[in-house]
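A protein chain is absent from this complex, but the other protein chains hold their places.
And now, chain A:
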Amino acid sequence: MKTIKVSVVTPDGPVYDAEVEMVSAKAKSGELGIMAGHVPMVAPLDIAAVRLKKEGGTDYIAINGGFLEVRPDVVTILAQSAERAETIDLVRARSAKERAEKRLQEKPDSIDIKRAELALKRAVNRINIAENK
């Protein structure tokens, strides 16, 4: 099967670099599946898992926002942070979830609520990926 190169890049350095058969990501406008030969495209991503299907298995990466760029020969995901399923610290993710939940219950001013909601979303995303890998 034809493969396409995928690289996940964050400000703290590259996270993933490999040839895969299919990239599935959740864009703001809906689920996307990208295979070799896709038309060049740019799409913003939601906080969710990116699934990279390749021979002999699937890799999961937790993506915190950012966007996806498709070129004829390469797919690049640019995110402010990204973690591979193997490297997610489950304990830290759980405590981040609890923290965010607590902050949401206390309900301070509106800016903090938005931030706490995002933090909660990120934590839940990481926990899901780490548990289902």
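What we mean here is this: contacts are C-beta pairs under 8 Å (C-beta built on N, C-alpha and C of every residue); 3 or more make two chains touch, one makes a residue touch a chain; residues count from 1.
The criterion applied here is as follows: contacts and distances are computed from a predicted model.
In the listed set "ATP synthase gamma chain", "Multiple sugar transport system permease protein", "TerD family protein" or "Succinate dehydrogenase/fumarate reductase iron-sulfur subunit", the entry agreeing with the UniProt name of the missing subunit chain is "ATP synthase gamma chain". Contact with the undisplayed chain is limited, among A:21, A:69 or A:101, to A:69. Taking the complete complex into account, residues 9-14, 27-29, 32, 39-44, 65-67, 69-71, 76, 78, 80-81 of chain A touch the chain not shown.
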